[in-house]
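What you see is the complex with one protein chain gone and the rest in place.
And now, subunit A:
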Amino acid sequence: MNFWVIQGLNGLAFGSLLFILAAGFSLIFGLMRVANLAHGAFFMLGAYVGLSAIDNGMNFWVAILIGGLTVCVLGGVMEGLILRRLAGQPLAQVLVTLGIAFIIADGCLWLWSGDPRPLPMPSELQGVLRFGGLIFPKYRLFVVVVAVCLAGALWLLLERSRVGAMIRAGVDDMEMARVMGIRTSLLFPLVFCLGSALAGAGGVLAGPILSVYPSMDTDMLPMALVVVILGGVGSLGGAFVGALVIGFIYSYGQALVPDLAYVILFLPMVLVLTIRPTGLFGRRLV
């Protein structure tokens, strides 16, 4: 009994991290049709930057801010200087993001060396909460709360604000959005920076659970891809459900059949795509 609850909470916490990672990826892909393969590297870079901030005496919350901002700026620069010039050439764009992922990965290895480093959690979130006979680490509960709040905030932004409607109009029909005077040239960097900032801040948030280590990027990117493909590209609700599903599967899979962890991770994706090519909640993309 205890095993299922503990692993369930672990799954929930891991799924929450996946959502923070995948939401940005999905947002960027939905609007710009750019599969940003540097998204995992952004996540790792954020974690390392946060680690250095803490090493330099800053507290955890400032570290999240700095990790998020750094990656936000990097994402903005990448969009403005490189991706924009390659508009309409999706293959070139994807290859560029892959190249940048490698550059970031090597840069991190060079700057922070290859040893895994734990990222200390804030003192106020250390320790556990007890319900009945069960024990919940406070920090994991906190991560879940953050993900739920983020989902709510993104939903409000996308579904209930005018800027959100403009973004969705651009997703629907880019040319017509422009012809109606919607300045997609401003929306693109906005969305790209937001998605990147989420990856960077998410990396710092993940640090206390996952530690910070050199292959963090290549561990996380495939998971984000699975989440987005499972839930449906460009769908926020899909990313949320997909992240929780994958979080649970990963958590129980690791504990029960560690040798088959990848099989049970990717099998649901293959099955869903076979039955429903747009993912669970996907809308068709023109």
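Points worth noting:
Note that in this section contacts are C-beta pairs under 8 Å (C-beta built on N, C-alpha and C of every residue); 3 or more make two chains touch, one makes a residue touch a chain; residues count from 1.
In this section, contacts and distances are computed from a predicted model.
Name of the non-displayed chain as stated in its UniProt record, restricted to "Aspartyl/glutamyl-tRNA(Asn/Gln) amidotransferase subunit B", "Electron transfer flavoprotein subunit beta", "Cytochrome c7-like domain-containing protein" or "ABC transporter ATP-binding protein": "ABC transporter ATP-binding protein". Taking the complete complex into account, A:I182 is the one of A:I66, A:I182 or A:M269 that touches the chain left out. Among A:L51, A:C72, A:V143 or A:M166, the one in contact with the hidden chain is A:M166. In the full complex, subunit A touches the omitted chain through residues 162, 165-166, 168-169, 171-173, 175-185, 283.
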